[in-house]
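Apart from one protein chain that is not included, each protein chain of the complex appears where it belongs.
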Amino acid sequence: MKKQRLPRTVAEFMAYAWALEVEAADRYAELAELMATHHNREVSELFAKLARIEGKHRDQIAAQMGWTSPPDAAVFRWETPEGPETTDYGELHYLMQPWHALKLAEHNERRAVEFFERFAAARVPAGVRAAALEMAADEREHVRLIEEWLSRVPPPESGWDEDPDPPAVAD
Amino acid sequence: MNEADSGTIAPAVLRGPNDYKSDIKPVWCPGCGDFGVVNALAKAMAKMTLEPKDVAVVSGIGCSSRIPAYMASYGFHGIHGRALAAGTGLKVARPDLTVIVTGGDGDGYSIGGNHFLHACRRNVDMTYIVMDNRVYGMTKGQPSPTTEPDWDSKLSPDGTGLREFQPLVIALTSGANFIARGFTGDPNGLAELIEQAVRHPGFSFIEVLSPCVTFRPEQKEWKKLVKPDAFKPTPDMPRAARRMLRDTGFDLGVLYAGERPAFAPRGPRALRAPAELEARFTL
Partner (left out) sequence: MTAGNMLLEAAAHAGYYALMTRSSGPQIRGGEAAAMLRIACEPVECMEDRFDVLAAVDWENVHRFNAEIPLGASSLILADPDQGEPPDIFVTSGATRAALPLKKLAKSVPEGRANMVLLGALAALLGLPDEAVARAVEKTLGKRPAALAPSLAAVAAGRAAAAAIETRFPLAEPPPTRRARWLLTGNEAAGYGAITGGVRFVAAYPITPATELLEWMAPALAQVGGTLLQAEDELASVNMAIGGSYGGVPSLTATSGPGLSLMVEALGLAVTAEIPIVVVDVMRVGPSTGIPTKSEQGDLNIAVHGLHGDAPHLVLACNSVADCLGTTQWAVQLAEALQSPAIVLSDQFLGQARAVVDRPPDIAGDGGRTTAAAGTPGYQRYAITANGVSPMAIPGTPGLAYTADGLEHAERGTPSSQAADHFAQLDKRRRKLEAHDFGARWADIEGDAASDRAIITFGSCTGPVREGLARAAAYGVAARLVSLRLLAPLPVTQLIAALEGVTRVLVIEQNHSAQLYKYLRAECDLPGRVTSVHRPGALQFSPGEIHRHLVEWSRT
C-alpha cells in the first residue's frame, strides 16, 4: 500500500479534504439506494440525508477554494483501505436500524477527526497545519451533531436482526 | 504515476468511476463483499481511461456473476461454469476488446474448474476475477471447492471433509501469467490489482476474498485476518511456488507476474480471398 503523501500546500491539502467528502457522499448515496432495494425505507432516507450533508461539505470546500473544476478524487490513495469518512460495505445489514446507520456515521466522523489531526501533527507547512486544524474542528462539530441525532433515535431492540423468512433464490 | 506525488492538482478526468457503473442497482445483500469489486473495477477502468464500449465483462452464474449488468461496459451473462470459455472465444475473435471474466468460487472452481485449468494454460490476454466467499450463495449455502473441510451445511452435515481447492497454486502450475489475491474490504487496493492485471499481458488471475454476509456471517472477521502486501511479486515460478507453501489463505498482493508471451493465433502473413480455397478441390 502506498504511503500517503503529505500535502505541501493548502490547495493540496484541501484537495484531500475534498476527496474525502466526495467519497463519503457517493458511498452514502449508494447505500441509500441499496437499502431502498431492500425495503429498509428509514435507513435509506437516513443515508440519503447523510449523502446530502456530505455533499454540502464537499461543495463548501470547492466554493471556499474557488475551484471551477475540482481535482479528480480517484487519484488519491488513502492509507486505510478507503477514505476515512467512507462507510465500509461490510458493516451493513439489510435489517439495520437508523441507530446502526448513525453509529456508522459517528465512526466515520471520528475517523475524519483523527485523519485531520494527524496531518496537523505532521511535518507540514504552517498554512496546511492551520487548515488541518480547522477541518478537524469542523469534523468534531459533525461528531457532536451526529451524537445529538443519535440521542433522539432509539437503540435497537434485541432480535432486530431476526427474520423468520428464509433466504430466497433468484438464479 | 500518482497525481498526488507530482504535487499538482489534476483536473477532473472526463470519466470518473461512476461513469463505469450502469444505472442498474445491485441486488446483493447489504454487507456483501461484491460491492467492493464493482467499485474497484470502476476505479480501475477510470484510471486506465478505458472506453466502456471497448470493455466486455463476461460471467457465469452466481451472485457475483451478476456484475456485468452493473457495469457500463458490454456484458455477457452466460451459463454456469462457462464464463472463461465464452471470454476466450470473445477475446480471440475480437482481440481489440478488453475482456474481463468474473464469477464466484463455485462457478469458477467447481463446474468451471476444467476451463480454469486450460485458460491458465492457454494464456489468452484477459483478466479473471473470482469473488471467493467459500460458499454457494445463490443456491442458499452449500459448500464450494474452497470451503473449509469442517464447515457444517445441509448438503454436507459435519463438513465435506475435503481438502480445499487451491486456486493460486493451480493457476501457478497451469501457466497463468499474473496471479494475485485481493480483498473486497480494500476496494482501492483491489483497483490497483485489477489495473495491474489488465495491463499485464496474458492470462491474469485475481482471487478476491469477498465475504458473504448472509451465509457466512463469520467472514466479517476476514478484515482482521487479511495481510496486505504479504506477497512480493516475482517473475520466478519456483519462487512463487515456494512462497505458496507458507500461504495463509489471507495473504494479499501480487504473487506472480510472469513473462510468458500472451496467446497469439498463428497464421500466414498473406491473406487470401475465400474463393482461392476452391483450388484445393478443383480437378
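Each chain carries a letter (A and B) given by its place in the written order, and its residues are counted from 1.
Note that in this section a contact is a pair of C-beta atoms (placed from the backbone, for glycine too) under 8 Å apart; a residue touches a chain by one contact, two chains touch by 3 or more.
The model shown is predicted, which means the values in this text are computed figures rather than measured ones.
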item: In the full complex, displayed partners of the excluded chain; value: B
item: Touch with the omitted chain, as defined above, among B:S73, B:S110 or B:N123; value: B:S73
item: Contact partner of the left-out chain, one of B:L41, B:A56, B:V130 or B:A171; value: B:A56
item: Of B:K43, B:H115 or B:R243, the residue in touch with the unshown chain; value: B:H115
item: Residues of chain B in contact with the chain not shown; value: 22, 24, 51-54, 56, 58, 68-69, 72-79, 81-82, 85-94, 96-97, 114-115, 117-118, 265-268, 271-278, 280-283
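We adopt the following convention: only the chains that are shown with their structure count from here on.
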item: Between chain A and chain B, centroid-to-centroid distance (C-alpha), Å; value: 29
item: Interface residues, chain A side, partner chain B - complex; value: 1-2, 4-5, 8-9, 11-12, 15, 26, 30-31, 33-35, 37-38, 40, 69-78, 81-82, 88-94, 96, 166-167, 169-171
item: Chain A-facing residues of chain B, complex; value: 2-5, 7, 9-13, 16-18, 25-27, 29-33, 35-36, 43, 46-47, 61-63, 65, 138-141, 184-189, 211, 213-215, 220, 223, 228-229
